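One protein chain is absent from this view; the other protein chains keep their places.
Note that the chains take the letters A and B in the order they are written out, and that residue 1 is the start of every chain.
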Amino acid sequence: MRLQQVIGRTSFWVFGGGLAIMFLVPLIWTAVASVSPHGATAQQEGYGFNNYRTLTEYDAGLPTYLWNSAYVSILTVVFTLGLSLLGGYAFARFRFPGRDALFLLIIAILMVPYATLLVPLWVLLGELGMRNSLFGLALVLTLYQLPFSMFMMRISFEAVPREIEESALVDGCGTFGVLRRVLVFAVWPGMITVGLFAFLHAWNDFIAPLFMINDSSRYPLSLAIATLRQQTMGAVDFGATQAGVVIMALPCLLLFVLLQRHYVRGFMSGALKG
Amino acid sequence: MRRSTRTRATTAVTAAVLALVMSACGGDDDTGTTGGDDDGGSSPEALAEGVDDGSTITMWTRAATEPQSQRLVDAYNASHENQVELTVIPTDDYLPRVGTAAGAGELPDVLSLDVVFVPQFTTAGAYLDITDRIDALPFADDLAQSHIEVGTLDDAKHVVPHTMDLSVLFYNKSLYEQAGLDPEAPPTTLQEFAEHARAIDALGGDVSGTFFGGNCGGCYVFTWWPSIWAAGADVMNEDGTESFLAEPEAQAVYDVWKGLVEDDIVAPGTQDEAGPTWTGVFPEGNIGIMPMPSTTLGLMPDTFETGVAPIPGVDGGESTFVGGDAVGISSNSEIPDAAWNFIAWTLGDEAQVEVVAQNRDVVARTDLASNEYSDQDPRLVTINEVAGVGRTPYSLRFGETFNDPQGPWLPLVRNYVFGDGTTLEQDNEAVDASLQS
């Protein structure tokens, strides 16, 4: 029995650890590559942060781009949470005409290629006077985040036992009161998950800003890096590219690790009842 | 939404017609009041110079040519009332972005464009007719003509050169010496080029004779077509609707390169090079000789000496692909006179010499080919001079046929050079079909 345990534990570590290394290697490599010397990059000799200097000094400057990215991402998170919290509640708890059709419609957003919808969206936002604004951009980013968020919030609400709200309803709360006073706390992990993924998506996407934003000074970081990457007659700067990947990834990795407990519970609480 | 809908004359687009079309479509841009000034009684000088009245001029450029554009914009803004606002767009995404804006009539005042895409945009009416303005320039006859010709539609000129990028041979003089070749005698025929490459490749180690973007349609076009032109042949008919790329002259060029590939004279990775890094290999110092974009001359390291020579034909002659960006006033501009003030200034003596030439870029005017900066570096004279015999190919379907990795040109040349070449005729029919679609 003991021997079996030892074998079991060893193989767990060999398989699990080996796999973990394979997952971590590319991340570690890109961090190392971004500070390594290489011809045709800003880092010519020895290790150092010259590639990052290229990045920070580019055009409007890193702080501007970081601010734009943070602003758009937070706005997207707010929109996504607002829509999916109310919508998830509605889908989970109420029967209303067109419920299934609306849900299917939201899921169908996933099924339209990004490239297809961008031109119509661009025309539409122009009509609404929201082109070249970070606000309009956040709306577009929210759209593509909606299917996952709505699904997630729906199952989060469905996983909450009805008894909880029934007692609150008896206590004289309206349905909105129940949502505000009781349910929000019950679906909190789900909201964190939804918010996190909305943030990641908004932070990383560069196709939507490419179409929606005209001024270089309003570019989010993702688009600025895509621009920087292809200077000098389209030749790509490897160093700046990998430094860009690192800068883009750092806030995400950080948020990810910080919130890990919550989003795992977010998935758990849903338990995916289908 | 139907506001973006436009009926535009595809032929004979004069400025007056354009102004009419613009007012007919309206949109949220009010029709420019200055649009009609072209026909007014302005003096030639005023026409040539445009207006410097403190307007804000918007301009878009792709990231690839940003450094060149930015330098011109900075110098202009420092000395003029008008201010140019430059928006830089990632190179790979430039066409989607610009195309969408063109369809909705929301282009910036000044639009720079990779010159091979200009015909599509002029035909679509995205550029204003600036024939009179160009002709009024005191140095009109000295402007490099290839860009202007590509932007000419039914005798109406729409663009002028903005950033000139020529294909020329770069060779590594230290490797030439090591291989016992004369570093001051670059090849004058493509055959000789191959001999030199073989001699250098024989040095062994990490050194290779030559390199090219083997999975990059635009690279082939840019580096191989000059050899076809140098032999006096054409790559397409005048309208750009029929391909001559399976003709004997073209085949002769492919054959030379195919020989180098078969004998492994090319650097590792040649066949898979899709474009983004094709210019990054030569500066590392292990390539003997290869065609390169002239704009990269300023980026060459000082660890070895780089020689420059025109791209020769198989049995002699020389030519170049005059690439880079052309620039014009978009038909959506409300301030064409101010926009022209900037464009005209970029072509003037001061900008061409003190901004363009000083940064070792190719000047857009033949009369300035020899200037105080090129005098310090004879390689620049070589480049500036070959611009005069170079060409810019014209086709309305250029990008999707030749640049696009899914286009039919890339398989044609790859099948020939890396494969057995038996499908040349059939591949060329696909090119024809694409050109005519």
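Here are some notes:
We take it that a contact is a pair of C-beta atoms (placed from the backbone, for glycine too) under 8 Å apart; a residue touches a chain by one contact, two chains touch by 3 or more.
In this text, contacts and distances are computed from a predicted model.
Entry comment: the absent subunit's protein name, as recorded by UniProt, is "Sugar ABC transporter permease", drawn from "Sugar ABC transporter permease", "C-type cytochrome biogenesis protein CcmF", "Zinc-finger domain-containing protein" or "Transketolase".
Only one of the listed residues, A:Val6, A:Val184 or A:Leu253, touches the absent chain: A:Leu253.
Subunit B residues in contact with the hidden partner, per the touch definition given at the top, are 1-2, 4-6, 8, 95-96, 99-100, 102-104, 120-121, 124-126, 215, 268-269, 271-272, 274-275, 277, 280, 399-400, 403-407, 410-411, 414, 430, 437. Counting the whole complex, the residues of subunit A in touch with the unshown chain are 12-13, 15-17, 19-20, 22-24, 26-27, 29-30, 33, 36, 38, 82-84, 86-87, 89-91, 94, 96, 98-99, 102, 104-117, 119-121, 123-124, 139-140, 142-143, 146, 150, 175, 179, 200-201, 203-206, 222, 226, 229, 238, 241-242, 244-245, 248-249, 252-253, 255-257, 260, 264, 267-268, 270-274.
Methods note: only the chains that are shown with their structure count from here on.
Centroid to centroid, with C-alpha atoms defining each point, subunit A and subunit B lie 39 Å apart.
Against subunit A, in their complex, subunit B makes its touches with residues 1, 4, 62-67, 85-93, 96-97, 100, 103-104, 106, 165, 275-280, 283-284, 293, 295-296, 299, 301.
If you check the complex, the residues on subunit A that touch subunit B are 39-40, 59, 118-119, 122-124, 126-127, 206-207, 210-211, 214-216, 223, 226-236, 238.
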